[in-house]
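The structure that follows is given in the form of structure tokens.
Only one protein chain is missing; all other protein chains are in place.
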Amino acid sequence: MTDIATRADHLEKLLGDPWDADNPAGFAAVVAADEREETAPAAEAALDEFGLLAEFVPRTLGGRLDRVDDMIELMRSVYRRDPALGLARAGQLLAVVNVWTAGAPEQRRASAELLLDNRRIACAFHELAHGNDIAGNEFAARRLGSELILHGRKESIANLDQADALVILARTDPADGPRSHSQLFLPADMLAPGHVRRLPRFRSVGMRGVRLGGMEVTGLPVPDAVLLGSPGTGVETASRAFQVTRMALPAMSTALLDTALRVTLHHTRRRRLYGREAAAIPMVRTTLAEAFTDLLICEALSRAAARALHLCPESGSVHAPAVKYLVAGVLTDAVQRLSTVMGSEFYRRDGEHAVFQKIARDVRPVGFGHIARAACLSALLPQLPGLLGRARRAAAPAPAALFTDEAELPELDLPGLRLVAGGRDPLAASLGTVLDEDLPTAVRPLVEDHVRGFAALCEAGAALRPRELSITAEVPVRELAARYTVSLAAAVCLGVQRTASAGEFLARPEWLLAALTRLAGVERAIPADLPPAVEDALIEELMDRDDRSLSFGLASRPYA
Amino acid sequence: MTTYGFDPAAPSELQSWLVERLAEYLPDLGEAVDPYRQLGEYGLDSIAVVAFAADVEEQLGIAVDPTAIWDYPTVSELAEYLAGELAERRPQAA
Partner (left out) sequence: MRTADLEARLAEWSRPGGPFDPAVLTAHDETESFPAEACAALDTWGLPEYYVPVRRGGRQDRLDEFLALLRRIAARDLTVAVAHGKTFLGGVCAWVAGEDGPADLLARHVLAGEPVAWGLTEPDGGSDLLAGSLTATRHGSGWHLSGRKWPVNNATRGNLLCVLARTEPEGGPRGFTVFLIDKRATATGTVRPLPKMPTHGIRGADISGVEFHEARVPAHALVGTVGGGLELVLKSLQLTRIVCVSLSLGAGDHALGLLRRFLSERRLYGRDLADLPHVRGTAGRAAAHQFLAEAVAHTAARAAHQVPEELSVVSAVAKAFVPTLVQGQLRLIGDLLGARGFLTGVEGYGGFAKLERDHQVVPLFDGSTWVNRAGLAGVLPLLRPGRRATASVSASPVHWLREEHRPAPLDARRLRLLAPRDSVLGALPTLVAELAEQERTSSTAAETASLSRALLAAYERLGADLKNVRPTGGAPSTATMRLAERYEWCFAGAAALALHRARPRLHDGPWGQDGLWLRGCLALALEGLGSRPTGATQVYDRLGTLVTTAPDVPVSVLDDMVPDEPVHDGSVEVPAA
């Protein structure tokens, strides 16, 4: 298949109109499947027909992955119908990014073949007792001659029971340290039943269509050829590879806010309260406009971060946790606020808006799955002084190619991703120059606020000492990292508006003003309100897109 | 002390004041409120009634329960009722 727009249209067509009650891949079917803790079979079949997993396989290996931003946008067509359907597929991405980063040619080929054949590769990293602390993992691979003997438990692993291969993180050195773990690429048929006990499925309150399995392995011998990368590089490989997924998964999840917003609009435009359309109630309008803005912010930040993986891969270690932290927080808040607009309709598991309660449950793991928001701040902190110092010393405009999806991108170089950015972040650096640009008049004071805020952050960052930045960092210090993510998002919104083609909605000042206002209020309980004219413009655009069945995010592309 | 821009003891003045006030609660209404028409017909909902009672109470300086507006559902009836209530308290409001 050809370009991304054609592929996205094709996928939309295959999955059909989600509102159509007779569509076996539509909302009604998705909700019914969720009740059975499954995904809709017709939707799975459509994804197989489309060959969705090929989107995770690099072109050089016969797949269709060449741009991370395109992959994300395409996956939104899946997530918007059923986030569980999306996550169950994106779960393979978690596994294979490690293979693309560190795998031997035959491991890469084998992985590609499996995915191109719609088969599954599970990422078996998680152990409940250790959560995000993967370096604490206990599952062990002990060397015995030319074999490795596996021992331990893996828990809450997506697709484990259906996997044809696994990527496993195992401890290969009993001593703690950065080289204590290795990754393994294991065909599932090596899991000899005598040594492997399957754990009962882990049930969950949301994302119920994702089959979470587990296994307890006792003394399983495997050939040492299963090692993925050199021994001891397991955590390091993951630190590179997961830069992609830590931003891509939350970025795909923005589609869930698109659906929450669409369902809320659908409800409020039809419902009459006290003799008027509910969508005309001021608080309803405000909440809709804010949620729309939030969606644009999330997609802007994730677009720039995804494109930066290609354009300035040295910043991935900063952008990935920043995207995860901010996007997950904003999405969760926005869905919760929309549930207030839905009122008691939110609480129903039947009727035409039943998908809303599913989204309210499905949004939960965006905050802690893969990496928790708290762990993202911990990851950002040690880099903060370097980033802030450099941003202050070497302010420079950010390249336009970061913001506009029309610009072509260099090939993704996963092994080239760095573990630390060395202070290099073109987005942060641009904040020192944004006031030199031609800004819409109405926006300038807000930009000045953000620039001042960032300057204050740089000031505070300069005073930080390394020992303050550890995992035991004090709360106010951690808040500096949170503020950094807000500054990045502000820089991105400015970039997206500046580089949008004239006449486009994104080129207009209203959404930018709204975005900067929202970002200024991220940490505040009662946000600043949008000027009425801005709110009107956002609502008008939102209604128009709703009528024309366009996506509410940055792309504003046709939805089936 | 509450001061009025009209004589609240005169039901007719009170009535035109009420009509004026009500206009602010019914921004979509193109015409003046008919003092003899039921307020409910103008779409004054229950929240608005409470707010309107609060407003009248604030302006007149006497306690006005929203139920008074339910029990005297036209401007004319309400004005008469309020004038009566005010007359009782006149000495204080001078």
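Labels for the chains are A and B, by order of writing; each one numbers its residues from 1.
Quick note on the criterion: contacts are C-beta pairs under 8 Å (C-beta built on N, C-alpha and C of every residue); 3 or more make two chains touch, one makes a residue touch a chain.
Please read these numbers as outputs of a predicted model, since none were measured by experiment.
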Which displayed chains the hidden chain touches across the whole complex: A, B
Residue of A:Arg349, A:Arg393, A:Arg452 or A:Arg548 in touch with the missing chain, whole complex considered: A:Arg349
Contacting the left-out chain in the complete assembly, out of B:Glu13, B:Asp34 or B:Glu57: B:Glu57
Option from A:Thr101, A:Gln243, A:Ser315 or A:Ser339 whose C-beta touches the chain left out: A:Ser339
Contacting the left-out chain in the complete assembly, out of A:Asp133, A:Glu411 or A:Glu459: A:Asp133
Contact residue for the chain not shown (choose from A:Ala175, A:Met283, A:Ala463 or A:Ala502): A:Met283
Residue ranges of subunit B at the interface with the undisplayed chain: 24-27, 38, 40, 44-55, 57-58, 63-67, 69-71, 73
Interface with the unshown chain - residue positions in subunit A: 128-133, 136, 156, 176, 200, 202-206, 212, 271, 273-274, 276, 281-283, 285-286, 332, 336, 339-340, 343-344, 346-350, 357, 360-361, 364-365, 367-369, 372-374, 377, 471-476, 478, 524-526, 529
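Rule of thumb we're sticking to: only the chains that are shown with their structure count from here on.
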Geometric centre distance via CA averages, subunit B-subunit A, whole Å: 57
